[in-house]
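As you look at this complex, bear in mind that one protein chain is not there, while each of the others sits in place.
Coming up: subunit A.
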Amino acid sequence: MDIRESFLPGIGMKYQMDAASGDRIVVVIHDDGRRELYHFSYENLDESISMVTLEDQEARQLAALIGGMVYKPKQLESVEMAFDELTIEWYRIEPHYACVGKTIGELNIRQNSGASVIALMDKKKGKQSNPGPTAVLNMEATVIAVGEREQQKRFKQILMNGSG
């Protein structure tokens, strides 16, 4: 699709796109971070039918929604990002989980579930990205794994029960 970009001196930037549906959408980004979204119908391109003003933060959240990234606050334990079939999930390791104290290699996570651990957040050890098989899954750590939905399910089983 074609996006026409133009500079508005003293105001900001303007982006205009004509969607296949026939609607025209114009986004104006003001220099102070405010975004304005305008909707024009194809029959009358002189006047917008509706418009929305968003603050910087709100615009980012809306962009995430439109962009297909479902956003859940971190506190809700598992945050999902849909990447086609592939999802990234956050898991908190509760004290009663069977995996506590075991290494990624011991649990044979990749072979058993298909999911791979891409990051580990530990109170003591801090952040570890792409942890190796010797990394230990401690209590109250957060592990981030990437995999398809089925693989994520098996991964959760391993964490809780120690095996798929």
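Everything that follows uses one rule, which is that a residue touches a chain if its C-beta (ideal position, glycine included) is under 8 Å from a C-beta of that chain, and two chains touch if they have at least 3 such contacts; residues count from 1.
Going forward, contacts and distances are computed from a predicted model.
For the omitted chain of this complex, the UniProt record lists the protein as "K(+)/H(+) antiporter YhaU", which is one of "Aminotransferase", "2-oxoacid:acceptor oxidoreductase subunit alpha", "NAD(P)-dependent nickel-iron dehydrogenase flavin-containing subunit" or "K(+)/H(+) antiporter YhaU".
Across A:V26, A:I118 or A:M139, the single residue that touches the chain missing here is A:V26.
Against the chain not shown here, subunit A presents residues 6-12, 14, 16, 26, 28, 30, 36, 38, 40, 45-48, 51.
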